[in-house]
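Below is one structure. I have some questions about it.
One chain of protein is taken out of this complex; the other chains stay put.
As written, the chain order gives the labels A, B and C, with residue 1 at the start of each chain.
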Amino acid sequence: MSSHIQVVGIKDIQLPIKVREKSGGLQNTVGTMALQVNMPGQHRESCLSVFTAVLNKYLEEITIANFSKILKDVKQSLNARSAELVMTFPYFIEKKAPITETRGLMEYSCTFTGTSAEKDSFIISVSVPVTTLCPCSKEISAEGAHNQRAEVRLNVKFSNFIWVEDLIALIEKSASCELYSLLKRPDEKYVTEQAYNNPMFVEDVVRKVAVTAFEHPDITWFSAGVESFESIHKHSAYAYVDSNEMR
Amino acid sequence: MSSHIQVVGIKDIQLPIKVREKSGGLQNTVGTMALQVNMPGQHRESCLSVFTAVLNKYLEEITIANFSKILKDVKQSLNARSAELVMTFPYFIEKKAPITETRGLMEYSCTFTGTSAEKDSFIISVSVPVTTLCPCSKEISAEGAHNQRAEVRLNVKFSNFIWVEDLIALIEKSASCELYSLLKRPDEKYVTEQAYNNPMFVEDVVRKVAVTAFEHPDITWFSAGVESFESIHKHSAYAYVDSNEMR
Amino acid sequence: MSSHIQVVGIKDIQLPIKVREKSGGLQNTVGTMALQVNMPGQHRESCLSVFTAVLNKYLEEITIANFSKILKDVKQSLNARSAELVMTFPYFIEKKAPITETRGLMEYSCTFTGTSAEKDSFIISVSVPVTTLCPCSKEISAEGAHNQRAEVRLNVKFSNFIWVEDLIALIEKSASCELYSLLKRPDEKYVTEQAYNNPMFVEDVVRKVAVTAFEHPDITWFSAGVESFESIHKHSAYAYVDSNEMR
Partner (left out) sequence: MSSHIQVVGIKDIQLPIKVREKSGGLQNTVGTMALQVNMPGQHRESCLSVFTAVLNKYLEEITIANFSKILKDVKQSLNARSAELVMTFPYFIEKKAPITETRGLMEYSCTFTGTSAEKDSFIISVSVPVTTLCPCSKEISAEGAHNQRAEVRLNVKFSNFIWVEDLIALIEKSASCELYSLLKRPDEKYVTEQAYNNPMFVEDVVRKVAVTAFEHPDITWFSAGVESFESIHKHSAYAYVDSNEMR
């Protein structure tokens, strides 16, 4: 068994990074990385320091733009078949409350996964917290309806670059209501009524995200998942779709 | 600096345990333990294996009843001033849904903390998930009210032993509504309306738990905290009371 | 887009379970489950209570043997194409220390994943903590060699059932040294020297696990990963192999 391919890498390394914003600015945040290569299995030399050295070399410029440089560098240094860099980071977007327009900063967890193999690929992933309100509960109850926080995760491959801001907006329009960090009374009234008028199961949210992503001209593949932290149970409900399963 | 006292121990060790149920049975579950002693600081000998040996010795009988034996054993073996055993475990209680009475098993995270020093002490802690429904949201909105899952943590010292079942029941009566693992439609209608008719901020829940615990004849000290995973925000709200701050 | 398939389920639900031991006994432990189905996307009715009801129905018998009954039950109730049950649990094995043969209980995290689709499949996964000692560090240093705890994860599909005990043993023979919960001085000397005489990079450990699994007559597919919590760095090293990449 002399020609098996194996993956070798380092993970859980945190470094300061900069991410280009749709508005044109450069956002400072902190990335948690994993960097790995695929190599023939008999390769014996430990290559850990190569990974750390490459990441430290590109410190000032750990941006999407430099993913391919980082991957090429590490592939060549280790004579590897392919390399992959995964970078997870909090991303901040200023939102205005729906009625008072009070500004508040919302945080979204994002991940960029760049792979350099025979073909290069890049996956953008965003995690967006939303509100889901239960249609069943609303239908059968005299008043009220149970609702809860849910989390939507969308992973996309694209033909033309898509801004994280736009993927987040796509998701936020697909739930019972979106979240805001700062709400005054008129805003709280608005989101309460908005959710009440827009009841959705996790299956409905994932379907809406899936349909919108499926019709997006620049998205070539996606997978979407929704996990709802049910307010009437201790467990979560979830739903998931992969675009490979759609027509 | 020759007479400082330090704590030494092991933690994150998992072992099968048995817990006596209020109904008389013995429940099998899995405990995650930490076992430590307070010793004069110049003590040089590593004592790790003593801790593991004592835990393994009492394996068949790791119950509350044997806490004092375990602590005494480890104190003597290490000639220590005091010893403490902390055991966290999932505890299962069968609940009947409020209308259909369908049976379902609910899981609660509990912790027993036994200390053997000049005086012995024992703290029982329970974590109970509940529903909270926002009074403000209900008051200002035409329809509906945002609600979410929240978690109540109660830690008590007692003069007479109190069953975990009773502490859980105390908490479950102190929120907008309690949780159930299994709900049919009539039950879902009930819990939705119950929560809607019983709006409570985290401050209200912690106050209710605190008042009930304060008036309990067997509780000599307690602390209570409530964390609510707000359905309209990404962050949590929380409230906390310590009985030392009450009159 | 009327015929997309989506996954719907519940997750993070804990229930007491029993697992058959190789020795013939039945071990009580606690399982954390996720239960899901694949269904056509236009299905509107919320099915959460079906999942919880099925799990509660088989409570006394949540064993591997009953996986197919649980899956069939939930598939029929929801008229689904396929169903999957994932159950993660701590599993306890008594080990004897290598020299003194002192008995101590070790805990291993295991996962059973059963899928009922056109074809049924079952994956057994075990997580085994081991010691890795660095060959490079040993070679270049006058004395000593850095070593650390590492974790090996092995997932297998099989033609004939394989005991968890045997998968764990396979892994424990594939590292610098295996772990024990209880070691006296002669045992500590043994494991220190054993690791020193058996230096292995994460790539070496994963290769050894892979070769052994590849040659196992009953294993039809596997994937193996090793993560080492480097004692000289803050980050981890890891290596991974999938049998599909081997010849």
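A few comments on the model shown:
Everything below uses one rule, namely that a residue touches a chain if its C-beta (ideal position, glycine included) is under 8 Å from a C-beta of that chain, and two chains touch if they have at least 3 such contacts.
Note that the structure is a prediction, hence the values are computed from the model and not measured.
Set against the missing chain, the residues C:N66, C:S137 or C:T212 yield one that touches it, C:S137. Checked against the hidden chain, the listed residues C:I64, C:A117, C:A145 or C:I162 yield one contact partner: C:A145.
From the set C:F67, C:F112, C:Y180 or C:F222, the residue in touch with the chain omitted from the display is C:Y180, counting the whole complex. Where chain A meets the missing chain, the touching residues are 13-16, 27-30, 49, 52-53, 56, 59, 90, 92, 102-105, 107, 181-184.
Even with one chain removed from view, chain C keeps its contact list with that chain: residues 106-107, 129, 131, 133-134, 136-138, 140-149, 177, 179-181, 183, 185, 188-189, 191-193, 195-197, 229-235. Within the entire complex, the positions of chain B that touch the omitted partner chain are 1, 3-13, 36, 41, 43-44, 46, 48, 52, 134-136, 201-203, 206-207, 210-211, 214, 227, 230, 233-241, 245-247.
We take it that only the chains that are shown with their structure count from here on.
Its C-alpha atoms superposed on chain C, chain A is turned by 180 degrees; the angle is given in steps of 5.
Relative to the whole-protein C-alpha centroid, the nearest chain centroid is that of C. At the interface between chain B and chain C, over half of the residue numbers involved are used by both copies, so each side presents largely the same positions. Rounded to whole angstrom units, the spacing between the C-alpha centres of chain A and chain B is 34. Annotation: 29 Å between the Cα-based centres of chain B and chain C. Shown for chain C are the residues in touch with two or more other chains, namely 13, 52.
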